[in-house]
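Of the protein chains in this complex, one is absent; all others appear in place.
Coming up: subunit A.
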């Protein structure tokens, strides 16, 4: 169960080179939303748009492909996408909402659908929830410290950041790459991530991430009937190139290993929280 329920898993990338030019990995999120928008499967999508400081995202309701393009790339800091989920169905007037989010955000979406308490008319309007894999996230000040102090790069000159192969890497607009070992970043992680038991967005319609596939490609799980149907239509329409996951390196073994590592480590944190004090513990949201 560490990878959740899924129907199919492939390695894929967007067919449109314009999308790939600035997407994080295979441009799956942007390409799939663009397809869904053009087909009327969604009438907008909540994505991490540009905020007012460099690399500080803000949730936006994108209703055009141009707005989706603006939101490409991973920002390794908190972007409260779910905060827009009700508003998308109110002032934006959307009937078929797309949303991208980290595993915890997709959990929030599903809870809002099954137990809607302050969420009237949201449950039936979620048309496509795309989850992105996530090992951990960082508060903005933590990211700033990692980039500016440890990597010695100004936030405004960074064009891409990436976590992979045990390193945190920052790419600048002038072509430089600055890297630090991932272990230097651990102390900047958001505390709330340490009780998270989901790596590959188990509850999404479609989830995607970089791990498992070669650079420029993504690992993609289709999980629900809706996800499978939309993905199938997009493939049929020629929106993606795919390879069987069994044919790529490092493939699902690495995804499974990282998912298992994350869940094991965080389950231990949860267990320790139960006896954090003397005869007293901290709250466990899962029981």
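Here is the rule we use: contacts are C-beta pairs under 8 Å (C-beta built on N, C-alpha and C of every residue); 3 or more make two chains touch, one makes a residue touch a chain; residues count from 1.
Note that contacts and distances are computed from a predicted model.
Candidate names were "Cation:proton antiporter", "Membrane bound oxidoreductase, MbxM subunit (MbxM)", "Coenzyme F420 hydrogenase subunit gamma" or "Glutamyl-tRNA(Gln) amidotransferase subunit D", and the UniProt protein name of the unshown chain is "Coenzyme F420 hydrogenase subunit gamma". When the omitted chain is restored, the residue from A:35, A:55 or A:140 that touches it is A:140.
Across A:2, A:60 or A:112, the residue that sits in touch with the chain not pictured is A:112.
By the touch criterion stated above, the residues of subunit A touching the omitted chain are 4-5, 59, 77-78, 80-87, 101, 104-105, 107-108, 110-124, 137, 139-141, 190-197, 202-203, 224-225, 282-283, 285-286.
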